[in-house]
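This is the structure I have questions about; it appears just below.
Note that this complex is displayed minus one protein chain, with the remaining chains in position.
A and B label the chains in the order they appear, each numbered from 1.
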Amino acid sequence: MKRLLSLGPVLLSLAVVLSGCKPSAPDSGSTAPAAGSTSGGVPKPLTVAFLPKSKGNAYFIAARQGAEQAAKELGIKLLFDGPTEPDPAKQNEIVETWITRGVDVIAAACENREGISTALRKAQAHGIKVVTFDADALPEARSFFVNQATPEGIGNALTDEAARLLQGSGEYAIITASLTAGNMIEWQKAIEKRNAEKYPNLKRVALRPCDDLKDKAFAEATAILNANPNVKLLMAICSPAVPGAAEAVKQAGRVGQVKVIGLGLPNENKRYVKEGVTDTVILWRVVDLGRLTIHVAAALARGELKPGATEVTAGALGTFKISGDNVLLGEPFKFTKDNIDQFDF
Amino acid sequence: MKRFGRELSVTASLLVLLAVLAVTAPAFFGKQQLLATLTAAAPVLVVACGMTLVILVRQIDISVGSQFAVCSIIAGLMARAGYPMVLVVPASIATGALLGAFNGWLVAALGLPSIVVTLATFVSWRETLRWVREGEFVKDLPDRFQWLGMGQSAGQGVILAVAALVFALLVYGLGWIALGRRVYAVGSDREAARLAGIRPGRVTWGAFVVLGALVGLAAVLNAIRFADVDPKTGTGLEMQVIAGVVVGGVAVSGGRGTLWGVLAGVLLLACISPALVFLKLPPQWEKAIQGGIILVAVAADRGGRSRLS
Partner (left out) sequence: MSTAISVGKPSWWRSEFFLVGVLLLEIAIFSRTGSNFATAINALEIVRLSAEIGLLAVWMTPVVLTGGIDLSVGSLLGLCAVCFGKLWRDAGLPWPVAAAATLVLGALGGGLNAMLITRLRLPPLIVTLGSLSLFRGLAEAITRGVDNFTGFPSGFLDWGQGYLVGGIPAQAPVWIAVAAGVIVLVHYTVFGRALRAIGHSPEGARYAGIAVNRCVAWVYVLSGTAAGLAALVYVARVGQAKADAGTGYELLAITAVVLGGTSIFGGTGSVWGTLLGVASLAVLRNGLQLSDQPGELAGILTGVLLLGALSAEVGFKKFSARRRASVTLASSNSPS
């Protein structure tokens, strides 16, 4: 009896799964892998798989918001899945399972350029179109990269903003997500380069990882401020670190003396920007990034977008320039006290 | 003195670390940094006190980080919905107790191994939370949430006082109350405890419930330090807490260890990360140093004793 009782939860949960899945639509049967988009008389809706670096991350949730909007506009089926923590091996696993499932396009934000390219090349070999967004793969592993900003663009914008606030000289510290995160490393390099080239009097005195946790970012920022009394600016380059660093400055009672800038989402930082703790939050319009990515993916799958094109139209979003194989979203955007209320993501 | 070998070796390690800091980076002992280190360690200590009970009865709970996140989010959502803090705090504690009671029920009543039960609940709660919240902060909390509306220094005082109170109560409870001695009895020899008229199942279950309630309390103590709640809060807490407890000399085989050792262990681990910032050591060494200190602290005590046993 006990055994039967304990089987209950398993059966129940599997039943939940079963009922959660749509009663297999006639075209998604387990027969032919659906590589082409239009294989019969009735056009099958395109299936686009959208791969974030990790789930449960507000940044990618905002991107998904845009992607869903675009999917509705275009009448396509959108799959959203990713690893729970940013992990290149798990990203590969997910892409490989999508290859088995059969999707038309994969839109991937790559945690690790070389790691994911292995799987993306395989997808292309199976006739799946590949675009990347947010962080690129190797060029031969995808057709287009929806480029929200180059590492140089981000690094320059951050460094320039730091230099502006510090009037060209002073000590600053960086809080990053983890020492191993691919894009963080590229941004750090870009920041270092810009710093060395243009602002010889700007000095980075500390670099600390916060494991992508706000609470830890706060602790790190507090320690940095106390250990380096001359630090005049905190630069937080992962989104949870920006409010964490701002809170640390606020609690240290050094608002105004220590500036905070960073890459983050407007919603998470509104409070601090309005209070004057955080000066500038730099980011692109993430929702538009997701939306544009899906438009590019759909256009690519439908053959409307070919290599060598110089621009692409993304519905109501407008027309975007293509440079080489990079679809350009536009310049990074600076959210400040004056404009942050206009954004909701 | 041999009886307190680990307590002494850990306290010694802590003192060495503090001495090094006093010489090379006296700013570590500045009022602000000291307060920040202690208020950050307070919630960890509260959870560690509960974990000590559970490990003393020969069990373990690796789901505390996930419980912590669930309690924090519930506290945040309730506060935002307009409930007064006098309701929010008990609700968080009750949530924790409930989650602990579930673990405890599976362990004590069904006889399942706690490491596996809590591995399962660790994954399940965390993933459910991720599914529901999708990483979104609980924002726009009312002013009475941060520092309970009392302002920073009073708030910090409350956090430290509550943690100290919990610690003192448990030290007293474990040392001088029959109920506390039962915890040691069950952990040392379950069968003997049973024959002595103790109900081991109840004591075990109780330990999990107390741990859960303390996790709920710690979640509030941590959350009120900030203006919004990160759903990923508490990630890795189980490692911090278990490492603190076992480094502090509580035997994973149950029945042996004191809260004083746990206090030293938690403080030692809480100081390492900020200490590295002050010592200006490159951050990539942090994990290696942490692992090294755990192994050395544990081995030092054992190295001195193994000849005897």
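One rule holds for everything that comes next: a residue touches a chain if its C-beta (ideal position, glycine included) is under 8 Å from a C-beta of that chain, and two chains touch if they have at least 3 such contacts.
This is a predicted model, so every value here is computed, not measured.
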Legend entry - Sole contact to the chain not displayed, among B:9, B:67, B:121 or B:233: B:121
Legend entry - Candidates B:18, B:112, B:160 or B:279 - the one touching the absent chain: B:112
Inset, instruction - Can you work out which residue in B:20, B:85, B:171 or B:252 touches the chain that's missing from view? - result: B:252
Inset, instruction - Determine and list the subunit B residues touching the chain excluded from the picture. - result: 60, 106-108, 110-113, 115-117, 119-124, 126-128, 130-131, 190, 239, 242-243, 246, 251-253, 282-292, 294-295, 298-299, 302-303, 306, 309
Inset, instruction - Identify the residues of subunit A touching the omitted chain, counting contacts across the whole complex. - result: 1-3, 5-7, 9-11, 13-14, 17-18, 20-21, 24, 28-30, 33-34, 55, 79-85, 87-89, 92-94, 96-98, 100-102, 112, 114-115, 117-118, 122, 178-180, 182, 185, 209
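Everything that follows uses one rule, which is that only the chains that are shown with their structure count from here on.
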Inset, instruction - Averaged over CA atoms, how far is the centre of subunit A from the centre of subunit B? Could you give it in whole Å? - result: 33
Inset, instruction - Show which residues of subunit A lie in contact with subunit B when the two form their complex. - result: 55-58, 61, 84, 179, 206-209, 211-215, 218-220, 222-224, 226-227, 229, 240, 243, 247, 251-252, 267-268, 271
Inset, instruction - Quick one: which bits of subunit B touch subunit A in the complex? Just the residue numbers, please. - result: 25, 27-28, 30, 32-33, 36, 40, 127, 130, 133-137, 139-140, 152, 222, 225-228, 230-233, 235-236, 273-274, 277-278, 280, 283-284
